[in-house]
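Reviewing the structure listed below.
Removed: one protein chain of the complex. Kept in place: all other protein chains.
Moving on, here comes chain A:
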């Protein structure tokens, strides 16, 4: 599914958080969203997920405006993994992942074997199947994050929005989650703090003070000049002798 944002404006209590954001993510692409803290990445993802209505502009999936769709119809296409979502309820890993089936269930469409299989598959995808019966409050931060991603996968979305999903994860799970996300045959928009991870995306966009100031191929965008101007760091790009890939090395803050 293609996801398009047209001239999005968003403000809270008169403070503009997003200004004139235009964005198109092609079907199947993995789009990385980078930018300093408070640059508007989370706000943009919330608007794209239909959680907030933009003050101006609109979001389209394929060519259909998001605001013309019911919440349930949106959730059948778009899944969002929030940065912090916690609960004090006594729920198990499997029960949380099963919540992802909510948009497809109703009084006339009860839980089925197919739902069960989808949940099991999602648990395997995020490597949590061995902990399926563990209670939520016994999990580490990284395990919780993987369960949330599993829940989003159980939604079988055509567009997956992830807000800094690699926070709290150890390096092995960071890489495996990013690998999993890249392999998904769906449209993915992922906000990331690790710019070397962002280099692996198909395309990236740079947010700064509410504006999407640049987007394109990672190598074209994340230049030493851009890192200095937007992120406030001196950095240079070096070639990894093992696989020839380019890696950023950050020297010091501006």
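Keep this in mind: a residue touches a chain if its C-beta (ideal position, glycine included) is under 8 Å from a C-beta of that chain, and two chains touch if they have at least 3 such contacts; residues count from 1.
Heads up, the rule we're going with is that contacts and distances are computed from a predicted model.
This figure omits one chain of the complex; the name its UniProt record holds, of "Sigma-70 family RNA polymerase sigma factor", "Iron ABC transporter permease", "Electron transfer flavoprotein subunit beta" or "NADH-quinone oxidoreductase subunit D", is "Iron ABC transporter permease".
Considering the whole complex, the residue from A:56, A:105, A:217 or A:247 that touches the absent chain is A:105. Between the chain not shown and the residues A:75, A:118, A:149 or A:204, the one that touches is A:75. Although one chain is hidden here, its contacts on chain A can still be listed: residues 10-13, 17, 42-43, 46, 49-52, 70-76, 78-80, 82, 85-92, 95-96, 99-100, 102-103, 105-107, 133-135, 138, 155.
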